[in-house]
Structure formats: C-alpha cells, structure tokens
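One structure coming up, written as structure tokens, with questions to follow.
Yeah, one chain of the complex is gone here, protein chain that is, but the others are all in their spots.
Order of writing sets the chain letters: A and B. Residues in each chain are counted from 1.
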Amino acid sequence: MPPLTHTIQQIADAVGATAVGDVSIQITGAAEPGDAGADQIAMAMAPKYAETLSTGSARAAMMWDGADWQGFGLEAAVLVPRPRLAMSGLTAMFDPGQGLADGIHPSAVIDPTADIAPDVAIGPFAVIGARVRIGAGCRIGPHVTIGMDAQIGRDAVIRDHVSIGARVTIGDRFRAQPGARLGADGFSYVTPETSGVEAARASLGAEGETRAQTWLRIHSLGAVTVGDDVEMGANSTVDNGTIRDTVIGSGSKLDNLVHVGHNTRVGRDCLLCGLTGVSGSVEIGNNVVLGGQTGVADNLFIGDGVITGGGTKVLSNVPAGRVMLGYPAIKMDNHVDIYKATRRLPRLMRDVEALRKAVFKSDASH
Amino acid sequence: MPPLTHTIQQIADAVGATAVGDVSIQITGAAEPGDAGADQIAMAMAPKYAETLSTGSARAAMMWDGADWQGFGLEAAVLVPRPRLAMSGLTAMFDPGQGLADGIHPSAVIDPTADIAPDVAIGPFAVIGARVRIGAGCRIGPHVTIGMDAQIGRDAVIRDHVSIGARVTIGDRFRAQPGARLGADGFSYVTPETSGVEAARASLGAEGETRAQTWLRIHSLGAVTVGDDVEMGANSTVDNGTIRDTVIGSGSKLDNLVHVGHNTRVGRDCLLCGLTGVSGSVEIGNNVVLGGQTGVADNLFIGDGVITGGGTKVLSNVPAGRVMLGYPAIKMDNHVDIYKATRRLPRLMRDVEALRKAVFKSDASH
Partner (left out) sequence: MPPLTHTIQQIADAVGATAVGDVSIQITGAAEPGDAGADQIAMAMAPKYAETLSTGSARAAMMWDGADWQGFGLEAAVLVPRPRLAMSGLTAMFDPGQGLADGIHPSAVIDPTADIAPDVAIGPFAVIGARVRIGAGCRIGPHVTIGMDAQIGRDAVIRDHVSIGARVTIGDRFRAQPGARLGADGFSYVTPETSGVEAARASLGAEGETRAQTWLRIHSLGAVTVGDDVEMGANSTVDNGTIRDTVIGSGSKLDNLVHVGHNTRVGRDCLLCGLTGVSGSVEIGNNVVLGGQTGVADNLFIGDGVITGGGTKVLSNVPAGRVMLGYPAIKMDNHVDIYKATRRLPRLMRDVEALRKAVFKSDASH
C-alpha cells in the first residue's frame, strides 16, 4: 500500500499548530525520535524525547512550543502547545487502517430485508440479520454478526469477529475492536426459594444453612442502546437489559475485556479501562473514569466526574467528583493515609505491647 | 417479526400466579411501568415501581400479592408472591430470541461423520468436526466451531462465535453467549530446573537469585466435561484438563469473561460472576456463588454453599457455608470489623503516640 503523504504545513494545519522551517517537506509517517527516517516526523514532544533526535534521521519533528528545533539540527518543526492533543490529529492523518476493501464481500450473508446504505463496506463472512439498518459510511470487518432488528448509525468502524445482538441500537461513529460483544443475555437467575446470596445480603454475611437449589433463568427482553462516538475494546462485553435496554452514553469508551452488566446505564464521555467490571443495574454519571480492573457492585450509583484508581472495588455509592482507590473503595487521600498507617502496623503492634508492659508494671508499682 | 402474544390469564398460569380483572387482555411484551404501552404488561413488582404507572399507558401489570391494582387505574393484574421468580417465567414467554433460521445454513462446513439430530438449526459459517454428536433441539449460531469428537446433548442454544474444542462433552440444555471458549489448552508450563515460582512458594516469598530459564509446554490431553443446564457468558473461557477433564457441574452458570483453569472441578448449581478467575486444579463444591472479579488460587478447595463478595481473592481453602470477602479472603463479618478498624488506623496511630509520650513522661517522673 502506498504510504499516506502530508507536508509539514498540512500536518500543522490539521492539528492546529505552528509550522516552522521548510514546511514543504513531505512526510510519510510518524516515528520516535531515535527511530525516525528522513521522511518521518519525529515525536519529540518533550526535551527528554528530543535528546535522541541525533541518533535518528528525522529532518522534522513535532515539538513543544518554544523548542529550539534548529539547535537539534532539524529543517522543520511543528510546534504544539498540548502535545497529547496534537497526537490525536496527527495519528488520525497517518492511520493506514486494517485494509478492508470497499463494497460488500460476496461471501457475506445478508438478509434481504436489511437496509444498508450504498457506500457501506462489509467484509468476508459477515452475517447481517433481518431488518437490520446500517448507516452511510460504515465499515464492517470479516466475521461480524449483526442480529435482527439491530440499528447502526453513520460511519461506524467495526473490526473482525464483533457480535452485535438482535435489537441493539447504536449511534453514529461507533468503533469496535475485534471480539467485542454487544447484546449478550444478562446474567440473571433466581432460585425458587430465598437463595444463600439473598440471605447473606440480608444478614450482612452471617451464615445460614446451605440449601441446594437450582437457578432459573431470567431472560433478557431488553437489548442495548449505544450513543454516538462510543468505542468498545477487544473482547469487551455489554449485556442486554432485562426489561429495558442497557445504555452506553455518547462519547464513552470501553477498553479491552471490560464488562458492563444488564440494565446498567453508563453516562456520557466515560472511560472504562481494561478488565473493569460493572455489575447489573448500576447508574454511572458523565465524565467518569474507571481505572483498570475496577469493579462496581450491582445496584450502585456513581456520580459525575468520579475517578477510580486501578484495582478499585466500589461496594457503595460514590458522590459526584470523588477520586477513589482501594478495596473497598475510599477517597484516594484517605486511602493514602490509611495505607501508610497499615505499613507501620507491625511496629505499632510492638509499640502497644511495650506500652502494655510499661503501664501494667507502673500500675503494679502503685 | 410479529410479536408473541399472550393473555393475562395465560401469563398468570405460566408463572404460577393469580390473574385478576380483565384476564383476556392481549399482551405483546413487558415494560417498565413508566414506559409501558397499552399492549404491554408493566413490571410493577414493588410499591416504588408502581408509582410510575401513571406516566405510562399500561392497562395491566405484574404486581406484588395484595397490591391495590384498581387503585392504580389498571384493568387487570397478575399478582405474584415472589416477583423475581415470576420474572423467570414471564421473560421466557416473551423472549424473541436472536432470529436464527431453522435448518442448516448451506455455508456451514460439517464433517460427513458428524451425527446431528434432524431438527438441529445451524447458522452460517459454522464448522463441525469429525464424529461430533449434536442432540435434538439444538440451535447453533453463526461462526460456531465444534471440534472433532465433541458431544452436545439436547436443546442447546449456542450463540455466534462460540468455540467448543475437540473432545469436549456437554449435557442437555447448554447455553453459550457469543465468544465463549470451551476447551482451550491449559496454561501449564515447566522449567528444566526449579523455577523462581517454585522457589518463592517453598520459601513463602523470600527472594533467591534470578535465574533465566525457558518454559516448556505441558500439553492438554484431557478436555472439558460439562453437565446439564450449564450456561457460559460472553467471552468466558474453560480450559482443558491435563490428563483428565476439567469439569463444570450441572446447573452451574458462568458470567461474561469468567475463566476456569485446567483440571478444576466446579460443582452443581454454582454462579461465577463476571471476570471471576479460578486457577487450575481447584475443587469447588455445590451451590457456590463467586462474586464479580473473585479470584481463586490454584489447588484450593472451596466447600459447598460458599459465597464470596465482589473482588474477593481466595488464597486458602474455604470450608462449606462460609461467606467471604476481601484480599486475602476472610469471613465477611470479620472483614467488616477489620475494615472499620483500618479506617480508624490514622487516629489510632496518633493515640498510641500520645500514650507513648504520657507513659514515658510518667515513667521518667518516677
């Protein structure tokens, strides 16, 4: 595939930055400073990265505002005030994609009642069900299944092996990585009599008799509703709701191996990092960031703007704006105090023992 | 697809409840009270849910025993003593399924030696290996692979992209969500000399020299044996045993992204919630419930009826009937005491420091 080519000026324009030097240099890609070839723009966004420019062959770099680009021997530079933001525009320009061909592959199995916009690309072995609607500009990879009555908005990029269950509704610009599953059945069962879990919750952990019961299935009549600009990571899963839909709000992103349970509502512009698990019937606000391997117990409320550190297990409601860490989750600054105290516990034990001896002795001497 | 229709009387009969009012009303589905249309039965299982009936258009509701259904302006009601149990029957009646067509899709690749009951449905691009046996009533979705010599009982519902490895044996009424993997190779390796892990276990964590060794693979000669009425969640995984089979007992349910390691035996009627990981060679009893993100270290024994809270990490054997929480797992009531004490640790530190000053001063004054 011929590489995408842009000039330094075009790059600066695209990322809203300033081009300096020979702005007509043709660039075919981005590279780390030490690896960059003569046709690549070096990502030297901070002084520590710029140090390795001399070991590469870059003639141009993306650098921080005010960088002495000529001092590094460069012929041109793109100067940016917020480097990570510039990365967004730059990487979008040079993304070569996965190589999915235009048009509909003849091996795809598409129900004749499906309503697919004329410019949609569909890969080999995709299976599209009855009455599915797919908007303009969508690109659907190999081995994708889309169940009956599902709807997908414009400009989705759906990679291989993704499952979209029946009746799932998705907004515009959806992205799904390989193996993402939208619309699996909710994990919902009931025992004929009160179960051990119900008894343990009612008693806060006191043990009753162990009763042998079987689990009856509660089917999922709801599906999943997904807003605009949502992304799902590789092998992530979102389950159907029981009566109404599970909801993923616009702008929210789910990382690899994230699980969202039935009936849960995730708000707008949230990030759920790798291996995070959100149980059923949870309400998550907007702009929430859940660090990797966060867990959220069922039926909880997580307010707007909450942030959890990696591994946090949320076992009770969290008010808006809190930064949480730990298991069980507590405010991060409290956690740091408690954690420091915990590390000094063995010494504290010895101190208290010494005190006991001293006090008992002094008591005895009275 | 035309909606499934049932009368209020039929619904009550199916869930073992009492129908009252105009029991001939035709119902096409279930809805939350505030969202319900005139042809839907409102799920108003508790007073707090019934409050929103007035904002919907329901003429009939499923309600708790003794509810004043006429006072809520309804024309009919289904009165139930255990609402969650009634949900099981009701949702089964109205589940529209995933729309898999009857028969065997012509694109499926089926070994001529496979023995498939005449009424089995098999979706596009399924791959069925040599000598596979599939019982009556099974419905197998698109992109499912079933390896050679695998056996599946009656009435399975296997959604898209599921992998069933060679030699796996499954009972009746199996259900698998998209991307479930049964019969991956066990994660089992050995180093030529004693490995760092073996040394650390022997010394309980004391560090020795770091030795560079490579890992040799122990292949899985066993497979997986699955009982009746087992369900596997989306992208969940169960590995093959090394010599004998890994076992999932009848009635047990695995949620999304759950992992069960090689040689492990899960008993009957267990629930393993989302992102739970059970290592290899674990023995889990019957009626065990492992909360979301529970971890169980290898070679442990978990007794009947054990319940773990979300995030619990089980690092030692657990006797039958225990309710466990924490990392490492301890009895939930002990955990609550310890956790409360932990939160008061910074204050305790200050108290002890004050005591030390007082006692040393009083000692000095003697």
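Keep in mind that, in the parts below, a contact is a pair of C-beta atoms (placed from the backbone, for glycine too) under 8 Å apart; a residue touches a chain by one contact, two chains touch by 3 or more.
The structure presented is a predicted model; accordingly, all values stated were derived computationally and were not measured.
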Report task. Could you tell me which of A:17, A:238 or A:271 touches the chain that is not displayed? Result -> A:271
Query - Omitted-chain contact residue, chosen from A:12, A:31, A:120 or A:134 - result: A:31
Report summary line: Residues on chain B facing the left-out chain by the touch rule are 107, 109, 125, 127, 129-130, 143, 145, 147-149, 161, 163, 165-167, 179, 181, 184-185, 187, 189-192, 195-197, 200, 204-207, 209-221, 235, 237, 239, 242-244, 257, 259, 261, 275, 277, 279, 293, 295, 297, 313, 315, 327-328, 330, 334, 337-338, 341-342, 344-345, 348, 351-352, 355, 358-359, 362, 365
**Report entry** Interface residues of chain A (partner: the chain not displayed)
**Finding:** 1, 29-32, 35, 43, 82, 84-85, 87-88, 91-92, 94-99, 105, 107, 123-125, 141-143, 159-161, 175, 177-179, 229, 231, 233-235, 251, 253, 255-257, 268-269, 271, 273-275, 286-287, 289, 291-293, 304-305, 307, 309-311, 320-323, 325-327, 331-333, 335-336, 339, 342-343, 345-346, 348-349, 352, 355-356, 359, 362-363, 366
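As a working rule, only the chains that are shown with their structure count from here on.
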Query - Distance between chain centroids, defined by C-alpha means - chain A, chain B (Å) - result: 23
